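In this view, the complex is presented without one of its protein chains, the others remaining in place.
To keep things simple, chains are lettered A and B as they appear, and every chain counts its residues starting from 1.
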Amino acid sequence: MLKIIKYVLLDIIRSRTVIGYTLFLLLTSWGIFLLDDSTSKSLISLVNIILVVLPLVSIIFSTIHFYNSYEFIELMLAQPVKRATIFTGSYIGAALALCLAYLVGAGIPLMIFDGSATAVTMIASGLMITLVFVSLAYLAASLTRDKAKGTGIAILTWFFFAVIYDALLLLLLFLFADYPVENFLLGITFLNPVDLARLMVLLKMDVAALMGMTGAVYSELLGSLKGMLVAGLVSLVWVVWPFLLSLRIFNKKDI
Amino acid sequence: MFPVCAGATIWQVFPATNAVTQAIAKSSAGDTIEIQSGTYRENTTIDIKHSLHIRGVGNPVLDGQYKGQIMSIWASGTTISGIHFIRCGKSNLEDYAAIKVYHVNHVTISQNTFEDNYFCIFLLKSDSCIIRQNFISGKAVFEQTSGNGIHLWKSQHAIISENKIQGQRDGIYFEFVTNSRIENNISAHNIRYGLHFMFSHRNQYTGNRFTNNGAGVAVMYSNHVHMTRNVFDLNRGQASYGLLLKDISDSRINQNRFEKNSVAIYMEGSNRLTIEQNNFIRNGWAMRIYANCEGSKISNNNFSGNSFDVSTNGSEDHNHFVQNFWDKYEGYDLNHDDIGDIPYRPVSIYAMLMERIPFALILYRSFVVSIFERIEKIMPVITPVNLYDEKPLMKPVRL
Partner (left out) sequence: MIQIEEVKKKFGRLQVLKGISVLMRPSAAYALIGPNGSGKTTLLKSVLGLVRPDSGDIQLNGQSILGQWQYRQLIGYMAQISRYPENMTPVQIINMVKDIRQSQHQYDMELFEEFKIKKFENKPMHSLSGGMRQKVNACLAFMFQPAVIILDEPTAGLDPLSTEILKEKINGIRQKGKLVIITSHILSDLDEMITHVIYLNEGNKIIDSTLEQLHDRTKTEKLSHAIASIMNEENNA
């Protein structure tokens, strides 16, 4: 497995896309911190990048990476290596590359310029988002052999979770403002990995406001470590299930 | 017990049944009673009918055994110090206190410790009293079954300084109290308010810290209150405020620091306030202003890292924001006078929305909401038209 990961990583580094992504993150976050004189404002700008750019790049890059490494995968499949090993190795390689890019590109500036608990939470939730969207990318790619189709599915997935989902939630919120649907809506919010990452950051950045909310369930859930834990666990589920499903599909697939 | 010197006599008291009561009975006005270390349990409330100086030596404990009041003071000029009061009675009918002062003046209560009492220091119609350097610690759980740390009723010219109060209902409570000063106290972890004013005019409080209370300070139905150089922090929770202002007028709020409160300042029916040179840092809401507030001037404050700077329930605003520093300001300063060239609107559309649907907070900072806010910034539709700072500062005010 380690060898597979090694060769996948070598291949990704050779392609230079990840290097470009790292530089983009580095320049953006550095720029944000230098241009804004208050770090709290910089953090808010970075949150938007984490919630929009990170999932987009992660899912598109990983989908394309999977299709591009088809030759490698075929070559490996003729060798005495387990299919699951090849697939998992390819996944870990892509995930590792993107996580490293994020850590270098955004993690380091975050720690240098801020270094607070909020910054640490942002790093953690960024990594989580990356992993989730690499998993979703692998799922999209294992659904079809057609690269264009797979990339299309990937982009739609991103658009759904990053934009449509919250827009629908907002709409529901307006429509049912006079009904006691808060717990239901909170549950729905917890089902979207992007919202989970956002809530984790919100729990640090806006804890004072969150604790001011009326209603026992969510003030307890959102104002405490418990909320952080639940969000983390559900995110983990979002990393694991698409990956396992895609692994299952891949295992049964005829090459 | 025996007298030590002539003139004003000093009576020494050692642990024995009713030792304190007996010593007081023998003493005359102006005497000193020194209570030596040990635990004292008196059968009845200790009544002080002539002026005395009661002094603890080696931290003696007066144990009320949860039976009624521990000490009642009926004589002006009495001083109480160095005594550890514990376990006064708790009652729903009677406001029992560790020390209650009745209708007398110039009483000084200093350097005592209070632990597990109902009310601790209770002044009724007593003027010019001093309460300083006491340490008060309660075990309050419910508002109905707990008392206040320092409670003043219809008194004036009091000075309350350098006390530390925690675990009571209200840390300090003023009702019909005037011309008094509250300085350098720490009031923390009280279940209702750190400091509570009702119908109390012309008071000032300075240099206090209100941390982690149900709400930091509540000022209600009062006027001419000066609040200066206090710290209000970590007052968080449902309906929790750093400073709650209800029907207040002609007061000043200067050079305070509000940090990490759910709502830093909440104003209702409050008029003609001057709010200047305060720091608002990382609060949920820096200010929530009801539409029935008028004529206040909010200037030279710093607003940074708050989830929401200002929110209001009305569509118009009758207060004046000028020359504050807002970290969310995105304008420019072409003439380099350190004042932004375009006004800043501190009320975001989402804050307005949340006045109506508080739960909408869970979607805050999402991509959709930030688009929403950006559009509103360009074309204001819902946010109050006249609530803006026409001269926002480019740099924070140095405080």
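In this section, a contact is a pair of C-beta atoms (placed from the backbone, for glycine too) under 8 Å apart; a residue touches a chain by one contact, two chains touch by 3 or more.
Note that the structure is a prediction, hence the values are computed from the model and not measured.
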Ask   = In the intact complex, which of the depicted chains does the undisplayed chain touch?
value = A
Ask   = Of the listed residues A:L9, A:L43, A:M76 or A:M213, which contacts the missing chain in the full complex?
value = A:M76
Note = In the full complex, chain A touches the hidden chain through residues 3-4, 7, 11, 14-15, 69-72, 74-83, 252, 254-255
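Simple rule for what comes next: only the chains that are shown with their structure count from here on.
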Query = So how far apart, in whole Å, are chain A and chain B when each is placed at the average of its C-alpha atoms?
reply = 45
Request  = State the interface residues of chain B toward chain A in the complex, per the touch definition above.
outcome  = 236-240, 260-263, 282-285, 304-305, 307-308, 327-328, 356-370, 372, 395
Note = In their shared complex, chain B is touched by residues of chain A numbered 37-38, 40-41, 44, 47-48, 51-52, 162-163, 166-167, 169-170, 173-174, 177, 182, 185-186, 189, 194-195, 198-199, 201-202, 205-215, 218-219, 222-223
